[in-house]
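I have a structure I would like to understand better, so I am pasting it below and will then ask my questions one at a time.
All protein chains of the complex are present and in place, except for one that has been dropped.
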Amino acid sequence: MATVSQPVSVLEALRRVRQEAATYRGIWSWIATVDHKRIGILYGVTAFIFLLAGGIEALLIRLQLATPNGDVVSPEVYNQLFTMHGTTMIFLVVMPMASAFFNLLVPLQIGARDVAFPRLNAFSYWTFLMGGLLLHASVLAGGAPNGGWFGYAPLTEFPYNPGHGIDFWAMGLQILGISSMASAFNFIVTILNMRAPGMSLFRMPVFTWMTLATAFLIILAMPAIAVALFQLEFDRLFGANFFNPVKGGTPLLWQHLFWIFGHPEVYILILPVMGIISEVLPTFSQKPLFGYPFVVFSGIAIAFMSFGVWAHHMYTTGLGPIANAAFGVSTILIAVPTGVKIFNWLATLWGGNISLRAPLLFAVGFIAMFVIGGLTGVTHSMVPSDYQQQDSYYVVAHFHQVLFGGAIFGIFAGIYYWFPKFTGRLLNEKLAQLHFWLMLVGFNLTFQPMMILGLMGMPRRIYTYPQGMGWDEWNMLATIGSFVIALSILVFMANVVVSLRRGEEAGADPWDGRTLEWSIPSPPPPYNFRRIPVVRARDDFWHRKYVEGPGGRPVPVVAGGAYEKHGHQEDEEHIHLPSPSYFPLICSLGLPIFALGFIFKDYALVAAGAVVILYGIYGWALEPATEG
Amino acid sequence: MTHQPRLAETTLETATGLDNRKLMMWLFLASEAVFFGSLIATYLLYRGQSLQGPYPEDVFNIPFTSVSSFILLMSSATMALAVGAAQRGQLHQMRTWLLVTPLLGISFLAGQAFEFTEFYRQGLTLSSNLFGTTFYVLTGFHGAHVSVGVLILLSLWAAAMLGKIGRHNAINVEIAGLYWHFVDIVWIVIFTLVYLLEPL
Partner (left out) sequence: MGLDALRIDKKITFYLAIFLPILAVGLAGCGVDAPQNTFAPAGEVAEKQRTIFYMAMWPAVAILIGVWLVLVMALIRYRRRPGRPLPKQVHGNPVLEVAWTLAPLALLLGLAVPMVATVFDLGRNPKAEALRIRVIGHQWVWEFQYPTIMDEKGKPLTILGTPDRPPELHLPVGREIALEITSGDVIHSFWVPRLGGKMDAIPGRFNHMWLVINEPGVYPGQCAEFCGLLHADMRLIVVAHEEEDFQRWAQEMLARQSKGGG
């Protein structure tokens, strides 16, 4: 073999990889994909695996706390467990699940063929995976982080936490932040710039609106935690004094920066799910969302107001009565737009023709559980009573109520709703019902006792508790409940396996849907729409199926649609799609290498990581976006 | 039909009329504003709180920093010239300004490096006090952003020398210009708040 032919054959091999990837078959077609639908599935499956990891961590926590003076795990392991559980569930489960939905749905709902920056989209996924892997790699390097998901300084500073765990946590979160921000930029540009003709902003589905609001929250909130994490790492690795009281620094700076991010973050977690609910309820009631403008504006209001409440996480830090009162009032007020949404959802159901299929059950479960969570949030906003509730199990109950009872139930509503669209098969309804009831019972058994525990003075983040506090029975109940939840997840997994193989075929529109994604085949072809639709109304697809008859009731249109379809006519062969690329993956690979170099102060590794990243960037910039 | 345009393509029609990449750069700059805002807020929070020296008045050399600030400011002017030349298809001028701008940026960075080594020599380190911590991190991140900008501009210059940048894809120069101007504006804020307002 002459050396001259070696570089040529390597290039040739890479070109063949790209060609194979474009056929949508084989492993390369997943590794080099830039198709938003595939990226959505990658996000969803990866997030689900992390859900199992976070769930096992939760079960271990509950086993340890089932009885007083438990010794299932040591205090050190316990502290690592709850740190990883929280960090995993927030950053590696709920956020990526939302990204899965953004990816799968937004281009379809706005009538586009893909997102604005398909390779950046792939990069977002791979970077998410790298961040999650780096975070978990900490276990191999001396132990997982143990400072809580909120990482308060000075506990997370080097003198009190000399191992590498916190560094893995900080670097992992930075990488995850890059992933989220890249995704957010992509979706804002996509939603603003790539809507089908006739789709004004106020004709967009609510899920797309909530995606837009969430994306703005991400790009404006994540830089604050990025700065906080940089400051923490500069303290830990290079001896800076950001949070060092000895040199005059204040630990409260960490808390301010963290919560300026952290509070918008919880709305980042819930707004997409509120969007999902706003899609499921109208479809299964067969009437439009009640008060679309109010629902959209309240989402925007929540996003804005979320930046003005952060110090309600700091009421007990001694900020003084003026600050506490001000943040108390702003926090109380944010309940208003949230309440509006709940009332609008109820009014959507009222007067409808309600089908009690799985997506609707989970959506109703969401409303029932989320309203408890929201109301307990109002009790938190009453500052003096929060002096008792803060850092107790009452808080744990509150946020699980909104993040599990809310976000997770809503995510399952979305999964049952849209699974048929992307796989072509319906999930089994009986197993779905079993999943729902088990999960509802398990959830309440687990978390309602925690409200009581908090009010009875049980603090959070404790690896054990003594007898005689009145806490024993409630803890045992909570542990039992957690295993019922686990069982319900197993039922769901069985459902997916069974349904992928022999589920009922769904067809394009199994639910008599209202939005554009139901107008194309299930699963959608790579190009989504053969013709880019011209949009005439909100819920455009519904209006193509039905016209308004007497009494305002819809009457199905016989054939061809309520109005003529215009639009770009394209033959399948002439629709150009973005070509697959492996440069996003290469770029992503460089990030953990770069980070590991800093963690271990190995600057050769830092340089190597930088080289990989730069190679990825230049390759990406110079490669043609479409081939032929 | 939607796909990512390569360097050699024109802008597609978008619902807002703004090119996708330009819109994205604006969004990115908004997030950068929050990023630098947090670092600047930290600096201001800790201003005057150092328990021991060296203090700013001990180390600052305002005339020197004024000169390097001026150089950076000039680079924004040359950047604007590069954008204008690109949009008018004046390739020779575009190439010139696309080289001069990063060279001015490098001069600014050299000035920063010199300043930092001077401060270090006078005992100001990352660990010495709050001033060292907040100053080096804030200006260091800014310098890192300038460096990335220099890399982007030199890459554009190289592409221009290879004939790949012209009127049809002037938007690439424009977008780089947005980033460069932003980095310059951040410096103006830093220079004002950190250096010039120090005596107050």
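As written, the chain order gives the labels A and B, with residue 1 at the start of each chain.
The working rule: a contact is a pair of C-beta atoms (placed from the backbone, for glycine too) under 8 Å apart; a residue touches a chain by one contact, two chains touch by 3 or more.
Remember, it's a predicted structure, so these values are computed and weren't measured experimentally.
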_Given that one chain is not shown, what are the shown chains it touches?_
A
*asked:* Looking at the full complex, which residue from A:Pro162, A:Gly470 or A:Gly507 touches the chain that isn't shown here?
replied: A:Gly470
_Considering the complete complex, identify which of A:Phe50, A:Phe102, A:Phe117 or A:Phe290 is in touch with the unshown chain._
A:Phe290
*Looking beyond the chains shown, say which of A:Leu51, A:Ile367 or A:Leu426 touches the absent one.*
A:Ile367
*Among A:Leu455, A:Val534 or A:Ile575, which residue is in touch with the absent chain?*
A:Leu455
_chain A residues touching the omitted chain (full complex)_ = 75-76, 79, 147-148, 152, 154-155, 160, 245, 248-252, 285-288, 290-294, 316-318, 320-321, 324-325, 328-329, 332-333, 335-336, 339-340, 342-344, 346-347, 349-356, 364, 367-368, 371-372, 375-376, 378-379, 381-392, 433, 437, 440-441, 444, 448-449, 451-452, 455-465, 468-471, 546, 548, 551-555
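The criterion applied here is as follows: only the chains that are shown with their structure count from here on.
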*What part of chain B is in contact with chain A in the complex they form?*
1-7, 14-16, 18, 20, 23-24, 27-28, 30-32, 34-35, 38-39, 42, 45-46, 49-52, 125-127, 129-130, 132-134, 137, 141, 155
*Taking the complex as given, what residues does chain A use to touch chain B?*
112-114, 116-119, 181, 184-186, 188-189, 192-195, 199, 219-224, 226-228, 230-231, 234, 238-242, 247-249, 253, 257, 260, 568, 570, 575-578, 618, 621-622, 624-626
